[in-house]
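Only one structure is covered here, and it is reproduced in the block below.
A single protein chain has been omitted from the complex, and every remaining protein chain is retained in its original position.
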Amino acid sequence: MSRKYDTVIGLEIHVALLTESKFLCSCSTEFGAPPNSHCCPICLGLPGSLPAINAKAVEYAVIAGSALNCVINPFSKFDRKNYFYPDLPKAYQITQDAYPICGPGYLDYYVQDKLERTKIVRIHLEEEAGKLIHSGESIIDSEYSLVDYNRAGIPLIEIVTAPDITAPEQARLFLEQLRLVMNYIQVSDTKMEEGSLRCDANISLKPKGSPVLGTKVEIKNLNSFRALERALEFEKERQREVLEQGGQIEQESRTWDERAGKTMTMRSKADAPDYRFFPDPNLPPLNLDPVWIENLKKSLPELPLERLHRLKDQDRLSHYEAAFLVNYPDFGDLFEKVKVTFPEPKAIVNLLMGDYARLAREHGHLNPVRLGELLQLLADEVINKNQGKDILEELFKTEEDSPAEIVEKRGWRMLSDAAQLRKVVEGILADNPDLVGRFRNGENKLFGFFIGQVMRATEGKADPEVVNNLLREELEGGRN
Amino acid sequence: MIDREEVIRIAALARLDLSEEEIEKYQRDLTDFLTACAQLKKVDVSQLRATSHAVTIKPRLRQDRVGPSLKQTDVLSGGADVQDGFFRVPRIVEGQG
Partner (left out) sequence: MKKLAYLLQSKQVSSIELVEKYLAQIEASEKKLNALITVDKKGALQAAREADQRWKKGENRSPWDGIPIVLKDNISTRGMRTTCASKILADYVPLYDASVVTLLRKQGLPILGKANLDEFAMGSSTEYSSFGVTVNPFDGNRVAGGSSGGSAAAVAAGETPWALGTDTGGSIRQPAAFCGVVGLKPTYGRVSRYGVVALAPSLDQVGPLAKTVEDAAILFSILAGTDPKDATSANAQEFNVPNWDDALIKGLKIGIPKEFFGEGLHPEVEEAVRRALQILEEEGALLVPLSLSTNVYAIDTYLTIVTAEASSSLARYDGVRYGQRKEGADSNTMFAKTRGEGFGAEVKRRIMLGTYVLGAGHYEDFYEQAQKVRTLIKDDLQSAWEKADLIITPTTPTTAFKIGEKRNPLEMYLSDLYTAIANLGGIPALSLPCGKDSRSLPIGLQIMANHFQEELMFQAAYFLEKKLLGRA
């Protein structure tokens, strides 16, 4: 990036809420049903039908707002946003314009190991539109389009950030953290591929240090974290080139073309729509009980950043280890459960981040009690590391036997009885007098040979540390 | 007086295809109406809040339970152009592709 400009980015994120029924009617929100099979007079906008607000959607919006440190407004209102589009059944969207359910808040997150804060301006509740399937490759080259209203009326929250973000990568990290928060509070499944998490971005450049914002461009159709970062990188460069050549940025909406890897003009400000917002006369304002709001705030689960700090501060994990457990909450939860029976955070995280992670991705997670038992065997030096790996693989096949039982059945118990091992060591030394002599004369590398011989004699079960000590005692004791 | 361009802009916004005659007629009607409403603008309402509903209504929210939807064939029964379980609309972006 040129040193002449600061990049200014703000995001608008749509999150589909994980309610059973739609926002304003009782149709199912299930994904993947046959087209137009989850529709009723309300979500089809049949003449005379009226909306009825889903209490759960309101609750989820309050939970989301609380998790993003937002002011929750007990009083909020629903407005109509009027525009014509084939996927919009009533030709207006029920949304919140003047009085949103959540006011200012913020989200903290790490960019590398630096803690950053992005301000949230507002969060409002609204209804989703239907889904369009275009006859051609894209909307532009399609002769006709097909409309499915199953999605129409699913509850959404729109989260609007301040233009606080200074780099495309930071925008991606913010969105990743936001998604994690939504997952932690379980208000959305945030599947970008199914459209339950979508992002529009505003980006502008301004001369370095200038307090005056430049003309912003809106980018739509950002359907993945990668698309967000790439589109912003592209747009940043495009705007820089325009400015450096003395040109002016046009205020406009652009769409991200994933295949072409570039943004393209959708519409300019000149034909910006006039949405004619006004209060929906069919819906009285919300008047939420402040006590209810407070209780929801209090019952929030531990959020990603809190968990990260706890893992670092209390469990003494590195940032990298803690971030792993936070970003993969299933691992984080497993970690906590294993810790109950085996309170050694470092050992647990080492196990989870190693072979276990690969195997669990394939087969699903193991019982935390079994993992605790395995870690205990390793810690007690009943088995060695390699045996631990074998037992892990065995557990992914069946968890019927405990690690201890597997050890017993296979006779894998580590041989660490010093008296027994001394006999083996003595036997091997007695069988190889030449080599003993050479070692004692300084041929140090032969030490490994002796270890190998002991391991072979004990079928690999010998505790390497004990063997090591015994050999040193026996060999070096006679060295002068 | 509302100008002609404004009438055309409003008709486009409201998706109303108007004839030349209608444009002229609504230009007059709009002007008359706005003249008649001019007295409203003079009322001092600076101390007042807007009323959306004359009766104060305690909102009552719906429980999140799935109810029956309509059958797909019924949903589509009113559509002028349907295909494979979908409603069909002509190209969305104007001009040819």
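Note that the chains are named A and B in the order they appear, and that numbering of residues resets to 1 at the start of each chain.
Throughout what follows, a residue touches a chain if its C-beta (ideal position, glycine included) is under 8 Å from a C-beta of that chain, and two chains touch if they have at least 3 such contacts.
Since the structure is predicted, the reported quantities are computational estimates derived from the model, not experimental observations.
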{"item": "Selected from A:92, A:331 or A:356 as touching the chain missing from the view", "value": "A:92"}
{"item": "Contact footprint on chain B, counting only the chain that is left out", "value": "2, 6-7, 10-18, 22, 25-26, 29-30, 32-34, 36-37, 39-41, 43, 45, 48-55, 57-60, 62, 70, 74-75, 77-81, 87, 89-95"}
{"item": "Positions on chain A contacted by the hidden chain, ascending", "value": "41, 44-53, 80, 82, 84-86, 89-92, 145, 147, 149, 274, 276-278, 280-284"}
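Convention: only the chains that are shown with their structure count from here on.
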{"item": "Whole-Å gap between the CA centroids of chain A and chain B", "value": "41"}
{"item": "Complex contact set, residues of chain B against chain A", "value": "13, 15, 50, 52-53, 57-59, 61-72, 75-76, 83-93, 97"}
{"item": "Chain B partner contacts - residues on chain A that touch it in the complex", "value": "19-21, 25-28, 34-41, 44, 52-58, 84-86, 132-134, 136, 139-149, 274, 276, 279, 281, 283-287"}
